[in-house]
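Mind having a look at this structure? Questions to follow.
Left out: one protein chain. Kept in place: all the others.
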Amino acid sequence: MAGRSALETYKQGGSWWETEISDIKKNEIIIRGKRIEDLIGNISYSQMLYFLLCGKELTDNQAKLFESVLVAGADHGPRAPSIAAARMAATCGVSFNSAVATGVNMLGDVHGGAVEDAMALLYETERIQLKNEHAVADKLSELLESGQKLPGFGHQLHDNDPRVQRLYELSHLLIESGEISGNYLRILEDYRGTISSIKNRRFTINVDGISAAVQCELGVPAEAAKGIFSLSRGMGIVAHAYEERKNGTLIKGPCPNEEKLVRYTGKRVEESEQS
Amino acid sequence: MAGRSALETYKQGGSWWETEISDIKKNEIIIRGKRIEDLIGNISYSQMLYFLLCGKELTDNQAKLFESVLVAGADHGPRAPSIAAARMAATCGVSFNSAVATGVNMLGDVHGGAVEDAMALLYETERIQLKNEHAVADKLSELLESGQKLPGFGHQLHDNDPRVQRLYELSHLLIESGEISGNYLRILEDYRGTISSIKNRRFTINVDGISAAVQCELGVPAEAAKGIFSLSRGMGIVAHAYEERKNGTLIKGPCPNEEKLVRYTGKRVEESEQS
Amino acid sequence: MAGRSALETYKQGGSWWETEISDIKKNEIIIRGKRIEDLIGNISYSQMLYFLLCGKELTDNQAKLFESVLVAGADHGPRAPSIAAARMAATCGVSFNSAVATGVNMLGDVHGGAVEDAMALLYETERIQLKNEHAVADKLSELLESGQKLPGFGHQLHDNDPRVQRLYELSHLLIESGEISGNYLRILEDYRGTISSIKNRRFTINVDGISAAVQCELGVPAEAAKGIFSLSRGMGIVAHAYEERKNGTLIKGPCPNEEKLVRYTGKRVEESEQS
Partner (left out) sequence: MAGRSALETYKQGGSWWETEISDIKKNEIIIRGKRIEDLIGNISYSQMLYFLLCGKELTDNQAKLFESVLVAGADHGPRAPSIAAARMAATCGVSFNSAVATGVNMLGDVHGGAVEDAMALLYETERIQLKNEHAVADKLSELLESGQKLPGFGHQLHDNDPRVQRLYELSHLLIESGEISGNYLRILEDYRGTISSIKNRRFTINVDGISAAVQCELGVPAEAAKGIFSLSRGMGIVAHAYEERKNGTLIKGPCPNEEKLVRYTGKRVEESEQS
């Protein structure tokens, strides 16, 4: 972080809140230089999100590819902490949006967070490649030697995730039409091949990996990945919280009240009373 | 809430987590009876959201109208608590998704919440109209007599909100093509006329009101409105949180450190020391 | 809510943020008219909380009774949604405070929320009693006739909750010493007797009920009850989130991946493919 002080900006005549994103006045809502009424109905959800975030416009096909990433991550059922937390919150008497916030609060470095790491890696590798043709191999050695994980590979449940193949196919249509370069998808594939031969077993790209490559192709900033995933998984969070609310169950815990599911492994009362 | 107990369901052989929304198995992700790979690339964000939520599919034009509502609510600048809170969180060293959750947590009964109230009113009025042709006038009297507000009208800043006119026009295209009935838009308009003549001044439909009517036309459940708005305003929240993070400002409070902006109105030290 | 507009206050020369609670200047922190350095070390947690909230000071014994309520609610194990959500968040790579926020977000109208309802009922009953000696019976009839629940009675697990008896005993010591009136405890007991005889079965006061009566005795505002409970259960949330982080488990869902625990009850793929 650059560390520019808001107070200094303000003292030098700037405003406390400065934004390039939107200008809100009476009966006038300007988004990145466009009137809101010219956007509504002419721009899709994924185009609007990209426009707000980057100030540039995606073509229709690019926007559809971005949308595909959002759709792909929408749900992974009630065993995912994000979904389960939102469902539990829905049974505890909070405002619906607070149930959504509860689910979204789960989507950190670990739960969906590999997209950001993979994007950062792909962007960095692409920059290094300009002067070093062994960028992938070198970067991979660096990661492995420092004990880090290669982000975007492997999944605790799937080894042939249907989302990955589909996003792969869809992105190749845009490579063919020249609407994306294909560079980042090639780098990702290169990482897959390199690590597979080093480790001598087949590595599979996971949904985080393919989502990362596609978003790099579209110029999405890596640092925004967790926020974007909030809006993707957000769809599932909203739907599951709604379903749980409709059930009308009250205070639903994470699992049934069975001894084998929850166990106290601490001191017994007797021990401590003797002490 | 119906109050079905999860424990009873479970004891009768049901599962702890039951859902009609998704089925996740190894290399298989089923959403409402469709394979995820058949949805990705074939369905837009708003179609996916509706499908997850309602289990039914919107036509392309209906989906675009739903999407228009999502785009319309995306941003209202850093003076909106949802946007400001997310921006502040972005300067406090939390995970990006937690900054998003912070913004989403603001979108309660008051901030965007009128959509749910207005939808509930429109749905109820439509049901009453089946047997009572004065449903609007009767319902309005009831509201006013009990000191309640008519949801969906008036705004603290706008009196001719550009989003309202645009959403109105877009929905009329679908009334003409028969893809929505127009019933709820008519009821909303009826409320506008009735209250304006009772109060003897021009009432204006606000963005919550038009968003409510459009979503009723599409069969969206009123109880899901706050969740859906989380995903609409969520776009602005993500973009503003990202912009603030890029600035790199640390611990940015809500307003500059000027005496007139924050005032202590409690006891002075002297007073209490004498006591 | 009274609906005073911050903008009007501001335009009339007030400040945007006005507070009676604290005044923060360079090297000076005033809390309700007292210097922070005079509070630190001289005032307990529960005294500080009460002082911040109410601007008045509890005696040492009153403060200990308030503290007892905070200690009583501190934990109810990982089957409580608040604890489970915080533990899950701790495995998802968010900032520790965000894991705490996730747990706190659960403590709504239903999960711990009965304290507020019970306090409101006790305060209201006490006011009515000034002119109506049958206040308890009348209020109870009113509740039952309108299909509402009597807050503060019954528990899904405990029927002889050890916390209730203990808080009861501790509060009676202060009735004897005249440091609390005992009015609200008597009203609560009166409700217990009245509903037991109406329903012809023994009703038991739960931890929400006794916590409500004790806090009424101390003059705690009912509307603050959910916030106070956040700080009570907050202790358990912090401890459980810490324990889960130490385990180092990644993305831990609500329950093991067993078919009988999570079930999809929606459409099968075949059905939808035929349509």
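As written, the chain order gives the labels A, B and C, with residue 1 at the start of each chain.
What we mean here is this: a residue touches a chain if its C-beta (ideal position, glycine included) is under 8 Å from a C-beta of that chain, and two chains touch if they have at least 3 such contacts.
These numbers were taken from a predicted model, which means no experiment stands behind them.
Taking every chain of the complex into account, the absent chain touches A, B, C.
Of the listed residues C:A101, C:L122, C:A213 or C:V262, the one in contact with the hidden chain in the full complex is C:A101. If you put the hidden chain back, the residue from A:S82, A:S98 or A:T249 that touches it is A:S98. Checked against the full complex, the one of A:W16, A:Y123 or A:Y168 touching the unshown chain is A:W16. Where subunit A meets the chain that is not shown, the touching residues are 7, 14-23, 30, 32-35, 55, 93-95, 97-98, 101, 105, 156, 254-255, 260-269, 271-272. Mapped onto subunit C, the interface with the missing chain covers residues 1-7, 10, 16-17, 19-24, 26-29, 31, 35-37, 39-41, 43-46, 48-49, 52-53, 64, 67-68, 70-72, 74-79, 84, 87, 95-102, 104-109, 112-113, 116, 157-163, 165-167, 170, 221, 223-231, 234-243, 245-250, 252, 255-257. One chain of the complex is left out; on subunit B, the residues touching it are 77-82, 84-85, 88-89, 91-95, 98, 101-102, 105-111, 113, 156-157, 250-257, 261-262, 264.
Keep this in mind: only the chains that are shown with their structure count from here on.
Centres computed as Cα averages put subunit A at a distance of 34 Å from subunit C. Inter-chain centre distance (subunit A to subunit B, centres taken as mean C-alpha positions): 22 Å.
A straight line joining the Cα centres of subunit B and subunit C is 28 Å long. Counting partner chains per residue, subunit A shows two or more touched chains at residues 77-79, 84, 95, 98, 101-102, 105-109, 113, 157, 250, 252, 255-257.
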